[in-house]
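Before any comments, here is the structure.
One protein chain omitted, others in place.
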Amino acid sequence: MLLTLVEWLLSKLAPPVAEGLFRLNVIPWLALMLPLGGFAVLWLWGDAIKRDREDRGAGLLACLTVILAFDCAVWTGLNMHKAEAEREGERQTLVRSLEQQGADASGLKAIAGPYQPYQPYLLGRPDIDWISVAGLRIPFGLLLDPLTLVMMLVVSGVGSLIHIYSLGYMAHDPERVRYFSYLNLFTFFMLLLVMGGNLPLLFVGWEGVGLCSYLLIGFWFKKKSASDAGNKAFIVNRIGDAGLILGTILAFHTFGTFNLVEITDAVAARPAGLAVITTIALLLFVGACGKSAQIPLHVWLPDAMEGPTPVSALIHAATMVTAGVYMVARLGPLYAKSATAMAVVAGVGAATALVAATIALVQTDIKKVLAYSTVSQLGYMFLACGVGAFGVGIFHLFTHAFFKALLFLGSGSVIHALSGEQDMRKMGGLRRKIPWTFWTFAIGTAAIAGIPPLAGFFSKDEILAGTLAAHKPLLFGLGLLTAALTAFYMARLLFMTFWGSFRGDHEAEHHVHESPWTMLGPLVLLAVGSASVGFLHVPEFVKPVFRLEEPAKVTAAAGVLGHLQSPAAQAAAHGAHAAWLPYVATLTALLGIAFAYLFYVRRRDLPDKIAAASRTAYRVLEEKYGFDLAYNWFASRFVVGGSSLVLWKAVDVAAIDGAVNGTGTMVNAVSRWARLLQTGFVRGYALVMLGGAVALVGYLLWMR
Amino acid sequence: MIDTVVFYLFAALAVGSALVVVGQRNAMYSAFALIVTLGSLSAIFGLLGSPFIAALQVVVYAGAIMVLFLFVLMLLNVKREDSDATQSPGLRGAAILLGGALAFQVGVVLWGYRVTAPAGFDASTVQVARELFSARFLYVFEATSILILAALVGAVVLARRER
Amino acid sequence: MSQSILSALVLLPVLGAIFVAVTPRENVRTQKLLAMGMSLVVFGLSLWMLSEFQPISGMQFEVNRSWLPQYGISYHIGVDGLSLWLIILSTFLTPISLLASWNSIDQRVREFNVFMLLLEAGMIGVFVSLDLFLFYIFWEAMLIPMYFLIGIWGHERRIYAAVKFFLYTMAGSVLMLVAFLVLYKATGSTTFDLAALARSPVPPALQMWLFAAFAIAFAIKVPMFPFHTWLPDAHVEAPTAGSVILAGVLLKMGGYGFLRLAIPLFPDAALRFAPWIGVLAVIGIIYGALVSLVQPDMKKLVAYSSVSHLGFVMLGIASFTTTGVVGAVYQMLNHGISTGALFLCVGMLYDRRHTRLISEFGGLKIVMPWFSALFLGICLSSMAVPGFNGFVGEFLILVGSWSFSWRLVALASLGVILAAAYLLWMVQRVLYGEVTNEKNRSLPDLSLREWVVLGPLLALALFMGVASPLFTRSIEPSVNALVLKVESQQRATAAAAARAAEAKPAAAAPSQPVEEGK
Amino acid sequence: MTSLDLRPLLPALMVAITGLVVLLAHAFTPKDRRAPSAGLSLTGLLAASGATLLIMQGNGRGASVGGSYAADDFALFLHLVILGLGAVLVLLSPSYLRATRADRGEYYALLLFSIVGMLGLVSCRELISLFVALEIMSVSLYAMAGLDRERQESQESALKYFITGAFSSGFFLYGVALLYGVSGSTSLGQIALRLPGASDSAQALALVGTALLLVGFGFKVASVPFHMWAPDVYQGAPTTVTAFMAAGVKAAAFGAFLRVLLSGLPSLASHWQPALAALALLTMIVGNLGALAQSNLKRMLAYSSVAHAGYLMTALTASPGPGVEAILFYLVAYGAVNLGAFGILSSLARDNREPLSLGDVAGLGARRPAVAAALTVFLISLTGVPVSAGFVGKFYLFRAAVDAGYLSLALAGVLMSVVSAYYYLRVVVFMYMREAEDAPAWAPVSLWAGAGLVVAVAAILGLGVYPGPVLEAARLAAQALR
Partner (left out) sequence: MSGALAQPALILSLLLFTLGVVGVFLRRNVITVFMCVELMLNAVNLAFVAFSRQMGTLDGQVLVFFVMTVAAAEAAVGLAIIIAIHRHQDTLDLDAFNLLKW
């Protein structure tokens, strides 16, 4: 918006500058680089900024860069229709420069080809490489298509709000400069992840966001639990990353390219059900499991709540954790070629959705509930992808970003109000004390529970429809059950926090206060978003990316807002039998909320009774199905203990080094023994000589 | 024929006295026995047609070297060696064994090595002297003088009682 | 001028060492400045060489002078893509190490500087030698200064470590020496010139033995599992500068030796042994990482991590693909920079606290924020976070090795995971948490000197992470030539085998395949 | 009859005359003054070297005295080596003699006489002359070993050396006798001529003779199992004498060894080569293992000298062939190193004490950097690590062995070098890495000794970097034997 204004102004004042600057090959780069610049400034001159009077400079700079990045994204969205013209211009300059260099331009077909609607647009100069050895070339190339655009908007949009929120939330933290620098760096890497035109570049963003996640989870590094959680997050993610990198390599060996577009092009030419494609898909999915906290690599996300709450909202709810979904969707054509891989994705997604939802039932930490909820919702998204509804998965990602960010920020507001208290058992009755927070939070809860016409309803509904369309009744059942559970635990959260009477100590009650406007503003905006973004029809918008059979009906020029469509009509598109679905889904959600009302408002004794009645089941849920226990045992006993006792002390020191030193010791021992032969008696010496003489004579005589 | 008899006579004498040299505890007796051995050898040299060497044997060996030995023996006043208490029997046994082995090996070879000696062999003093003073042995002669000088200096410096 | 540049690189440090050696013992400052000045001159010179270097496969700045003509030994030096960056690395790390030791070495400063300069000369000499005899001379001669560096300025068990280092390395290299001699005899060569020897064919059976001898020498230097046990001792006991040079440059000589000598001379055997090397490399990767995980001593941890990292290098070499080998060379540089920097960091902590035990630290981020930031950055580089240099190397190695053995690549990727584990765990225990040890309460943050030491390394790590083509461009042609040679050898061997297989049924009596060159 | 060419004798003669002059000077110097023995000796040795060089220029090069004493390239090369070693030793001697009780005028005379013997050893082409030359050297050394009459060890070493030496002489002579019995001549050339055509039984006898000669030479070069005297004698004898035993005797004895084997017994090469290989193997192993357990530096160096005899003998297996030149080169390198190493010990001597134990040299690196550096150079060369003459030398020795097909010897040799690194390095460890506890203040190195050490260091480093000329000379010398 701002940019459009500037563009208009400039085009009036200095047309050449405007022409040079406002191009599709410039502005998205600007979106990418602004946060990086912000990070660099904050990191290098952090000391100087910290000495600023009001101490606001750092935060404002960080916010500014991200808001500008968002503006760039918006500009990009509004100008995507210019892609063709610009591509042609780019192509010609490129061909000219390449001809001058004497290279042949055959490898640049994606750029050289004629423009088609939704043909992905590659940014950057393909002759500047990040890595280039032999046949392996990885250019600094970005990819611009609807999917990227959606992700960019989410990342920079939600990111902006959370940056602003952080201004208030972190106002009193002595190290906010560091905080904002990390946040900026995260935004950069996340944008890189979604914009990267090839798998390695995507991987840079992938690991980069992981790194920022590590830094921000462990932001309060003095707390051991925080740094523990950071390590856990990074290492578990690394496991996934290993899968991702292996998948990347296998993809390169299979298709001869890292370029995402070229890979999807190449996949189209291959028959379905190839083992190698399944392998690639599954390896990449391991990466997705790590980043998006799917079973069995989900254990890091709940712990990640050790970080500041805005971080949880931005990284561990709205953006980074959805990277896995983005990646699977991005390579949707590849996955679509492998029924096995699709089944695995859907199965893992559904299982994660259900398991996480059940764990969320018994959590008492407000952020932990939200964390498990996130895991569960991510499972939902994978479920969507797994049944072939990639666009729906992205849709849910999109809506989820809003309401989950809202919920997290709302919980942050609650925690802020309670001076850091996170245990729901010590809350209650906050409805009136912090009404802004309550109302926005309630909207978020309704959205995630799937109450129409809020955002969550549309996306969730479409996922369920997708399972039906794919004829997967079991998955549908699981989805529905999860939806009910989701509604239940979210309502439980709402009731425990805002209903009843305050259960904390008196002093805490006294201190309860509504948050500043820097925090409430984003909350309100997000609430508006959560209520309304369901009407944006993202699936249709991104559909061309997945190269499914259905021809694209929409053009880029129509823009995002041109896709309002009723959910019922959308559901009808999936099949007539799904007409009942919205009602069932809504009913399920209401049922969940009703039960929660019963348990946590009406009959407060019931939960304990049920818990007591089914001890074992309760314990299983409390112990989160034992994943953490098992992993801890494996890591500390098996890996660390085994490495220490067996590999280091037994194998390395005792066996290998022992053999080395033993050789030395043995030689020394022989030597010490041998010196005793030198008795000092000269006749003994003579005798040895005589023996030698006899032996020599004998040798020469008889050995001839 | 007589030569042969005389040869074996002296040979027996030589071996016998050598046995005494080796088997005697009294160094004095050993020295005397050695003189006998040297004498017998002198005779055998004669029998082998080497009068010059035979004479030299008596003069240098028996006359000079052995006198030196006896002189030192008496100077140091050593008669018997010390008792056998510290003697290791292993050493002797091994020595005899190894000595036997050496003798056996060399003996076998020597026994098999037969060369007919040329008839006209002249090792008279004149002949030997001519050979001795030929250019071939010029160096050895000169060297011998240095050897004796070195031995002399060495003996003096070692045995001289000073300070 | 450009003809004598390599000789100058080798001789200038020696000259500097002589200058330093003749200064009076008390003039510590003069000695330091002299050594530093000379090493900077050498560094500058090497940069000039870099600017003159052409990205082609052949030898450049070559000098070939007869040295011992009657034995076919010549003073033959040159540089190509394989050695170029390793030379730069040597000349770069030497002044950094000297600066890092500026204050911490306060005894026998003169000798220290002399040995450092001699070491530099030896390292450069190894990298430029193109004659086996010359190579061996530098290879072994380098041991001596390193031995003294560990033995005199090392820590508690320095003598044990120094002697172990010396004997271990020497044991390997003497085997190589014998292999030289056998090679010389077997080829009937009249020269020890590398290129000439590489051209003369060696019977395959003999190649196996000779390659094994070379491989042991180089494997010890790398060090490959299970020849690595000297490394932790040497690293732990060496002074900081020694560790930096040891990790930064000396370990590279193993990999370099494979590339420069073992593989060109015995391509058949190299191919035959490649699977074994690959397996040992991967064992090294995982084993080194696991053992590293449980080390209580920071230097030991970094030392074992070297075993793991160099496993990647060896995997890349064993793959015999251009990508893999370029990755290996690149990874050698990365390891030199990041592990060198890690040792510098540990050294800075040691200078302050005189301990290297992880348990002695904690919460350093509170008292030394800048140090912590750089330390973390270097750890990230070491664990191959993309954007840093390590990623490029490891990625190239993994990509290149996939066709060699995807199983090994899959296993090697475990090492990537574990690297994060052991480094981050160390970071956590050293930097994070509260300051639990009162002695750490008032530690000063980085001084200007330490900034100058660490800053360039971290900057370089980042730069190499984003601008790798600037480096690989000059590495690739040489590697390509090497890989082509091995590949053509492979084809020739296969063809010979096929011919033999054909010949066998044809001829009633089994006949030996005709040896090449006859 | 052609007129007798006496020029080959010139160097030896000059040395012998110098010996006489030294004796006379000693006799005619008043008691209270010191005879200029060292200066005279040095002059004589240098003059003899000059004479040798003159001969090398062509003045009688290749001539021989009656066919038995030759001035061929081989002999002349070793002449220079021995004279050079002798000169350095003379430089090293005065300070040591003053510091100990071995200071006698006769020392230099005996030294010069032994050099005369050595020169003869490497020149003689006839076994009688050879034997006499051997005895000149031995007798002088017996006496020199016992020069420190106050020290019982010195006496004992002289006695042990003498008894075992005489014993080995017996074997040697018997071997000469057998060879004479086969060929009818004591001239090496004649023996070589007649052996190939001899009958089987004669061949057998010749082999026995060869074996017994090997015993004699084995004793002189201290090869296992004829080495047992070496540690005791090296340890007991005055240090400078030990140095000369290690450096000079080895050079001369190996020279004679080579000449006898190659000029006299080449037809039996296929027999004595494997025997020598076995001896070499044993010698390397026993020598190095023996040295490993020693803490007395002289004794350690003695064992190390045994070990080096083994290295040298590996190349004998490649003789005739490239072994000869390798041995010749190594003799130079090894001689310089040993003079240097023992020379360091001797030049630090003060008040009848010299550094003998490892503790005695502790901290030397800090207190006497130059001395420690020199000793380090020597030890490095002994280990065979570049850049030193020792490395180049070993390289050629082992190359010769490999060339001759004795790969196992080369392998054993290099592995034993690793073992040797341990005990050589131990000295370095003590010098540089241990603090001195209460080591006495050792004497400052005198000007003369310093000069000698500098020569040794320069030779070692010089030959390590640029061995070309010496190698070339060794090659020419080796050709003279073929």
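As written, the chains take the letters A, B, C and D, and residue 1 is the first residue of each chain.
Throughout what follows, a contact is a pair of C-beta atoms (placed from the backbone, for glycine too) under 8 Å apart; a residue touches a chain by one contact, two chains touch by 3 or more.
The shown structure was predicted, so the numbers you read here are calculated from the model rather than taken from an experiment.
Colleague: Using the whole complex, pick out the displayed chains that touch the missing one.
Modeller: Across all of the complex, the chain we cannot see touches A, B, D.
Colleague: Could you pull out which residues of chain D are in touch with the chain that's been left out?
Modeller: 127-128, 131-132, 135, 139, 142-143, 146, 149, 152-153, 155-160, 162-163, 166-167, 169-170, 173-174, 176-178, 180-181, 183-187, 231-233, 235-236
Colleague: Could I get the residues of chain A that touch the absent chain, sorted low to high?
Modeller: 675-676, 678-683, 686-687, 690
Colleague: For chain B, which residues reach the chain that was dropped from this view?
Modeller: Considering the whole complex, chain B reaches the absent chain at 3-4, 7-8, 11, 14-15, 18-19, 21-24, 27, 30-31, 34, 37-38, 41, 44-45, 47-50, 52-53, 56-57, 60-61, 64-65, 68-69, 72-73, 75-76, 78, 81-82, 86-87, 91-92, 94-96, 99-100, 102-103, 106-107, 110-111, 114-121, 123, 127-128, 131-132, 137, 140, 144, 147-148, 150-152, 154-156, 158-159, 161.
Here is the rule we use: only the chains that are shown with their structure count from here on.
Colleague: Counting only Cα atoms for the centres, state how far chain B is from chain C in Å.
Modeller: About 69 Å, centre to centre.
Colleague: How many angstrom lie between the CA centroids of chain B and chain D, rounded to a whole number?
Modeller: That gives a centre separation of 30 Å.
Colleague: Show the residues in chain B shared as contacts by 2 or more other chains, in ascending order.
Modeller: Touching at least two other chains: 105-106, 109.
Colleague: So which stretches of chain A touch two or more other chains?
Modeller: Residues 664, 684, 691, 693, 697, 701 of chain A each touch two or more of the other chains.
Colleague: Residue numbers of chain C touching chain D in their complex, please.
Modeller: Residues in contact with chain D: 25, 67-71, 108, 111, 133, 136-138, 140-141, 143-144, 147-148, 151-152, 158-159, 162-163, 166-167, 170-171, 174-175, 177-178, 181-182, 184-185.
Colleague: Within their complex, state which residues of chain C touch chain A.
Modeller: Per the stated touch rule, the residues are 164, 167-168, 226, 228-230, 287, 290-291, 293-295, 321-323, 326-327, 363, 365-366, 373, 380, 385-387, 391-392, 395-396, 398-399, 402-403, 406, 409-410, 413-414, 416-417, 420-421, 424-425, 428, 431-434, 466, 468-469, 472-473, 476, 480.
Colleague: Would you mind writing out the residues of chain B in touch with chain D in their complex?
Modeller: 105-106, 109-110, 112-114, 134-140, 142-144, 146-147, 149-151, 153-158
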